[in-house]
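Complex shown without one protein chain; remaining protein chains in place.
Every chain is named by a letter (A and B) in the order it is written, and numbering of its residues begins at 1.
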Amino acid sequence: MELDNQIEAILFWRGEPMTLPELCRALKLPSADVKKGLQSLKEKLQGRGLVLIQTEDEYALATAPETHELIERLRKEELAKDLGKAALETLSVVLYKEKVSRRDIEYIRGVNSTTILRSLLMRGLVERRQSEKDERVFLYRPTIDLLSLLGITSAEELPEFQDVRTELAAAETAATVAGASLADGAGDGEDSVPSGLVPEHE
Amino acid sequence: MELDNQIEAILFWRGEPMTLPELCRALKLPSADVKKGLQSLKEKLQGRGLVLIQTEDEYALATAPETHELIERLRKEELAKDLGKAALETLSVVLYKEKVSRRDIEYIRGVNSTTILRSLLMRGLVERRQSEKDERVFLYRPTIDLLSLLGITSAEELPEFQDVRTELAAAETAATVAGASLADGAGDGEDSVPSGLVPEHE
Partner (left out) sequence: MGDDIPGELGRCWLKCSEDTETPKRLIDAILVAMIFEIKQERFEGPLDLLLTLVERRQLHIGDIALAKVTDDFLNYSKDFIDFPIAESAQFAYVASTLLLIKSKALLPQLSLSREEEESMEDLQNRLKLLQRFRELSRHVRTRFWQCAMYLPLERKVEPIFAPPKDVSVTSLLAGIRAVLASIPKVEALSKVAVKKVVSLEKMIESLKERITSALRMSFREFTAAHKGERINVIVGFLAMLELVKNGLLNVTQDTPRGDIMMETGRVDVPRY
């Protein structure tokens, strides 16, 4: 049995996103192999009714975008289509940066974003996980659900993605320097309140 | 979009058997066409991780027979795992609330809880039943098996039950405020909470 088929079966059976480590454990294979299998699955699904969606380390099967009218018709729920400015802005930051701390989001938006992030978390549009680099930092990431609603199989398919990443990389160097100087206007940075402009930690 | 792909998408999305008339209704096509589509799907799935299975008059996608061993092993592993912090927290909400909707759990925890609830359901720790008050709402409750595992006859015998209930009631108000709507002009409370970002039917 080929690896891509096994992955397809597992993802179908679970019916929800799985992380790369989960897939590795399930298949008892190192991640390099699993990644190859995923790539090959993605290719095999070309022109089919299903697609493979991926975030940085999560994967899921979903219906192909060409079938969206059909499925939309079958869904019974009313969909809330009116995402407000704050939600859209916050989602854009998370999507284009792929992983970002609350502090960074607030640096860009200039406003406490605890509430909006909580709403987005509850709706499963973003998720929050500890940073691998620094355990004290939590990073927000787009979920597979979010990508699926946008009709993209990975964040890289977003318009202008590469340009934005290049711009951000350049800006980040500058911001890191400047960001440090902000802290002194910032007071004691109690958890959820940016006292100056940016809170100290999550 | 080819018909077999449409059928693949529907069956994948539903994840359970559909009759020919159901498929015809969904696709708005006569049964002769749908049958052709099913035949072509069956062929296309050759050598893939999924197969089209057909009972007398029902059709469903399922994992390919070659993957059964793998899936069976995964199932067992999943059942033998420890719950982990997030799942324990979710379970504690169900217990201390006695019955609670997924929406309310998500309000209280501030994170999407679909996956965890599924795993709690699968392990027979909680069960899901329609609310008597509102048929569209499903409520999660602890199972009898869970109560007996804990050595109690009802949730009220849990330690600090009354205190926790009082605190939960107070906290829920706060969480509702904090988890305001994602739409513009947030803060109108219950009404403006978008219902459909996560699938409703649980």
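The working rule: a contact is a pair of C-beta atoms (placed from the backbone, for glycine too) under 8 Å apart; a residue touches a chain by one contact, two chains touch by 3 or more.
Everything quoted here is computed from the prediction, not taken from an experiment.
Visitor: If the hidden chain were put back, which of B:2, B:58 or B:127 would touch it?
Guide: B:127
Visitor: Tell me which residue among B:3, B:20, B:53 or B:83 touches the hidden chain in the full complex.
Guide: B:83
Visitor: For subunit B, which residues lie in contact with the unshown chain of the complex?
Guide: Spelled out for subunit B, the touching residues are 12-16, 79-85, 88-89, 91-93, 95-96, 108-110, 114, 118, 121-125, 127, 143, 145-146, 149-152, 158-160, 164, 167-168, 171, 174-175, 177-178, 184-185, 199, 201-202.
Visitor: Could you list which residues of subunit A touch the chain missing from the display?
Guide: Residues of subunit A in touch with the missing chain: 12-17, 51, 53, 60-65, 68, 71-72, 75, 79, 81, 83, 85-86, 88-89, 91-93, 95-96, 107-112, 114-115, 118, 144-145, 147-153, 158-160, 164, 167, 171, 174-175, 177-179, 181-182, 184-188, 190, 192-197.
By our rule, only the chains that are shown with their structure count from here on.
Visitor: Between subunit A and subunit B, what is the gap in Å from one C-alpha centre to the other?
Guide: 21
Visitor: Can you check the complex and tell me which residues of subunit B touch subunit A?
Guide: 1, 4-10, 12-15, 26-27, 44, 47-50, 61, 63-64, 66-67, 70-71, 74, 77, 106-107, 110-112, 114-115, 118, 178-186, 194-201
Visitor: What residues of subunit A sit close enough to touch subunit B in their complex?
Guide: Answer in residue numbers: 1-2, 4-10, 12-13, 15-16, 26-27, 44, 47-50, 61, 63-64, 66-67, 70-71, 73-80, 82-87, 114-116, 118-125, 127-128, 143, 145, 149.
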